[in-house]
Structure formats: structure tokens, C-alpha cells
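Complex shown without one protein chain; remaining protein chains in place.
Now for chain A:
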Amino acid sequence: MSGKPNPPACNCDDLIQFTNCRLVRNHQLIEDDLWVRAGKIINPEPIFFDERSKAHRRVDCGGAIIAPGYIDLQINGGYGVDFSFDKDTTEAGIRKVAQGLVKSGVTSFCPTLVTSPNENYHTILPRIPKRVEGGAGVLGVHVEGPFINPQKKGAHPENCIQTLENGIETLCATYGSLDGIKIITLAPEKVKDLSVIRQLVKAGITVALGHSMANLSEGEQAAQHGATLITHLFNAMLPFHHRDPGLVGLLASDAIPAGQTVYFGIIADGVHTHPAALRIAYRTHPQGLILVTDAISALGLEDGIHHIGQLPLEVKRGKAFVAGTDTLCGSIAPMDECVRIFRNATNCSTVYAIEAATLHPALCLRIEAQKGTLDFDSDADFILLDDKLHVLSTYIAGICVHRA
């Protein structure tokens, strides 16, 4: 019995049965087979009783865990590509990152653009491909800015920061079009009229709060208008204070509309969020926790000096520094590593750690019928993991795109 499944057949309509595995299903690990056909996870029972047919091929998974593919809602680039900077090679850049990400078990992602001049949005956004052969799928773009608070700008260029003066009109002028945008990170205090949030939500866009000086009350008002996500919790926001807990306080707010969940991205790279802070977030509001990499262009690069964008950076010991210094310049931990770090830091269950990178982001984007679970009729985007949560192989639409 080998841990390595056979190569996929070329005929996508074949019925494939993955056996000798444990599935992440219904919030637990269950011993069952996974049946896949035509890019979807399927219920084998009607196949048996109605179609009267059996699997064309069985894949022995050697006891591996099968989990839904990871979903990364915030990633700025990788493999030397910076989505915001490399605006002339957008298609090639997305392709390169999408094909690289599958190694870390990511099967879909939101390429993230930091605050940029309007013309960059106009250039880049229409050119982001949705589908990449052999690579992770693009769920839509996460535009982090430019309607953020300059006092919490982080690495965003201050001269491009704007105020959201005039609702959808300003948004369209800034981004060119809302097509292809899946998440907008904004600072609620920089929005003149919060009712624009409801309009965005209606258009299928998730509104995230971040890079903000907002107090809790401002955060709650934004949530009441439909904002459902907090961007990289703890980073680029007011630190938690017991008399005004700020955006962090949304995790325990009693002013969130019934039935609405506050989701929050959190960077579990072992550097950007202290393990104790991970535990606080996890224990306070487990159902809202979403692991994001927030990775920069140096993700996936070898140790050494790299010239990316304007500033040379150095990768050593799995961290990225401004070259020649000890100044960290962004996260480069791949998603599978974040899941492992998070599980170790919080001592949560294996299933929960996986769901924080699969089910939770899918629920947040309201795409859980297609992504983020192994439920019947979902897209067959899944990964095989060993018990230490190392990725053994990655499948997209039922096709193996990576094998360790």
C-alpha cells in the first residue's frame, strides 16, 4: 500500500473512488470513501442503485486524511510575483502563483492588491484570470484599500489612500469596475455613508474591516450594515483596550445582527501574531476564525537575496527580511504551515485547524455549496494530508495537480 495515489485518468467523466482514507466531513474525521466524477464530489448511493455502475478506478490513499482544499482570502503574491507591483504581467503572475500554491494545499485564493493608484486597478483588475490550468482557482480579487486609515497604513503607500466619499460612484471610479472583486478591505471611519456596504454585499462582495482606527461602536455599525470580515486581526488596527476594545472587540460583540457571523482573518505564520494572541482569538470566537497567509512575493522562494519590486529582500530561515537587516518585511509562511502552526499553538483539533482554512473562508464568502467542504455536489478540490498535516497531494476539480 503506497501513500501515493495513482496518476489521474484523462477521462474526467470516470467515476473515481478514493479509499483507505479519513474524510473531514460534518466537523469530524470519518472513515469513508470519497467519490469523484466530472470535477464534483458525488453521492455514490444513487450511482449504485440508479446507474447500476461501480467506480472506474479506485485510488488507495494509504490511510491519509482527505480534506477540502485550502482557501486563502489574502495573499499579495509569491514565487517572486507581487500582484500589486507587477502590473504588466498580471496574467503570467497569477498563473505562476496559482500553480505554486497547490504545493501548500491551496486550491482557491483571492489575489490581494494593496492600496494602489486608480490606474493600477484599472490595468490589473480586468486582467486577472479566473482559471489557471493546473493551478489554484481565483475566487475574485481582494482589494485591500485604498479606503483605509493613513494612521494604520502598514506597508501601503500613503499617497494613494482615499476617503470613500460618494458610495458606489467613488468605488467604480477607483476600481474601474466591481467585476472580479470579491473582498474589499476598508476602514469604516473613512466611509462617508455606510449604506454602501449593504450595496456591496448585495453585489456578492464581502466587506472586510481593517487598516483602521475604528472603535468598537464604529465596527459594530459597519457590521450592522453588512460587513462580515475583519482583515488580519490584531494587525493594522487599534490594540485591544478594555474600555474601548476596538475592532478586536467585534469578536465578543453583542450588537451583531442575529444570524450574522463575524469572521476574521488571522496570520498564523508564527511571527505576525503571537501564539497567545492566536489562542485568545480561537477561544473567544472559534467559529469566525479564518487562516490567511497574507503572503508577499517571497513566498516559495529559496533562501538568499531577491530583487522584487523596489526593495531587495532576503529570505533566511523561512522568514523574509529587508536585505541586510533584521527587519521583517512580510509573511512568507505557506498555508499548510500556517495550519500546522495554528494547531500547535492552540491545541485545537485537527479538523478545526483544517476548517479554519476551508469551511470558514467558504462560509464567509458564501460559497460553501461549492468550496470548503467535501459535501456531495461540491467542487472536487481536495488535498491528501498525513497526520502531521503535511500535504501529500492536491486535487482540483478531481484532477491531481500536485504530489509531494
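We take it that a contact is a pair of C-beta atoms (placed from the backbone, for glycine too) under 8 Å apart; a residue touches a chain by one contact, two chains touch by 3 or more; residues count from 1.
Criterion: contacts and distances are computed from a predicted model.
Novice: Which protein name, taken from UniProt, belongs to the chain you can't see among "Glucosamine-6-phosphate isomerase", "Chromosome disjunction protein 3", "Translation initiation factor eIF2B subunit alpha" or "Ubiquitin-related modifier 1"?
Specialist: This omitted chain is identified in its UniProt record as "Glucosamine-6-phosphate isomerase".
Novice: For the full complex, which residue in A:E45, A:E133 or A:D303 touches the chain that was left out?
Specialist: Candidates A:E45, A:E133 or A:D303; residue touching the omitted chain: A:E45.
Novice: Can you list where chain A touches the absent chain?
Specialist: 33, 43-49, 51-54
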